[in-house]
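Just passing along the structure, written as structure tokens.
With one protein chain removed, the remaining protein chains of the complex are shown where they sit.
Entry: chain A
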Amino acid sequence: MIILFATIVSFVPGWAVFGQAGAALLVPLFLRYIYRSLYRFVGSGRGQIGHGTKTARQSQPPVPAHSDTPRPASFSGNYNSDLLAVRAAIGGNSDLHFREFTIAHSGARAVLIHISGMQNDRVLNMQIMQFLMYDLPAGSLSSAEIAGRLLPFSELKEEAAIDNFNKLLLFGHGGLLIEGLPCGLLVELPGSANRTIGEPVSEALLRGPRLGFSEVLSENTAMLRRQGFNDQLEMKSYRAGNTIQRDIVLAYMKDIVNPDLLEEVKNRICKIDFDFLAESGYIEQLIEDNYLSPFQQLQNTERPDRVISALLEGRIAIMLDGTPFVLIAPVTFSMLLQSPEDYYERWLPGTLLRLLRFTASFLALMAPALYISFISYHPGLIPTELAITIIKTRQGVPFPSLIEVLILEISIEILREAGIRLPKPIGPAMGIVGGLIIGDAAVQAGIVSPFLVITVAVTAISSFSIPMYSAGITLRMLRFVGMLFASVLGMYGTILFFLLICCHLSKLKSFGVPYLSPISPFRISDWKDLFLRAPMALMKRRPVMMKTRQNKRKS
């Protein structure tokens, strides 16, 4: 017994080892401290401390501050003073037109106000003016209720507050002020120049609908509605922006979406406190859980079919006016590597392509790091013949492998960035020519080895195969971090880097849904649609991770 104990004791390391272990423990604690203090210092975009936490319900967002000038807040019904108030507020705009006239029979004075270019002149002149000046039946338009009964316009909205009336006028609505009526009437919706609806540029598919979202919110919502007959698709409108307000629409399936999730998304949308939302990327950054994470926590897409299938999984779409990119929340890691085509093709090719994409993303992330660690640290792990070839080709290269990789990687990234800016007809050609010439010339000049050119080319091609552009950028960025790790610690560092990413991903959440689910937390039933795409016959239920209200896809 004593001998046994003594044997065990002889294996207990000395104090120095314990000290080292303690010091090693300090590293993650220190990193955590840095992370926390950075978060506390910058704060979150939503005016709350901490991250990934559920926001507490708040009553209402603070009302944007108005100017304090003593102006009548609402219409009085006195035609002259009302018109004067409107003119005083926005009359200085040269593109604003006032057309005063007298209404038929009653003889009341009225004014039609509109922004040039935002209204169909023909409709305004021929129909509205004609009707008001000649055809309006007798009767005093003294209240909005009567006006609503007497005026046969499909678009008719009364607005009591002068401020709002002015904003809507300038946004392009046609406005109508009538003597004796204590409110302004909005008669026509704004119609401005739009582009035609085209194919989604950033997410092109071979098979699948060619329809992509456009910049007009109403068109986008209509596209979603046009996906099929259903009475559960609900859209809720919000308005956000302090200086310039914009419409946001939340779309979800009422009978599927998890109510807690919906509540959370609404909460975060309500709390948006920003000047102007130029693109849905603004919303994404203002409502995401963790802004220090390199991974996106909302998915952006141009494809209505992608949105509608996300809604059917119990997710929520956030649409902003003025951008074709719709956000989907919550997002999980596997979504970033899935393409709608996986589902449109039969399941075997779909599975193959999906597995290919997973491999490609691994390569895009790790290939240069592996190259560096093999070349600089582990020559024994390369097959002998290959090692000899590499030695031969690298003998003239003056740089260590990290510098060599950085030179080529950075020039490829520059080339790619330049390719986006180049005019369309010469862009692709320049990319190919530039890539070929730079690669070949660099080898000829002895700056890099030919083997590296292969590595970098494989990496670049791999990162293009990721269906989500934003996810591709994330991997491109992390690749450089991986290269640094590899150059400092070799294969050990590369594995460490991979583990760090895994740690971060398993901790990350998007709107309360773990980012790595269904891998962690482990949900075996959702694995049908993770690496493999199971046949349709097996896809009987909605994803468990979304905790949907009803989970049957089949009757």
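The rule is short, and it goes like this: a contact is a pair of C-beta atoms (placed from the backbone, for glycine too) under 8 Å apart; a residue touches a chain by one contact, two chains touch by 3 or more; residues count from 1.
Quick note on the criterion: contacts and distances are computed from a predicted model.
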{"item": "Chain not present in the shown complex, as UniProt names it (candidates \"Ger(X)C family spore germination protein\", \"Dihydroorotase\", \"ABC transporter permease subunit\" or \"Cytochrome c oxidase subunit 1\")", "value": "\"Ger(X)C family spore germination protein\""}
{"item": "Of A:246, A:268, A:394 or A:542, the one touching the omitted chain in the full complex", "value": "A:394"}
{"item": "Touch with the omitted chain, as defined above, among A:240, A:272 or A:375", "value": "A:375"}
{"item": "Contact footprint on chain A, counting only the chain that is left out", "value": "30, 34, 37-38, 41, 374-377, 379-382, 384-385, 387-388, 390-397, 400-402, 443-444, 446, 487-490"}
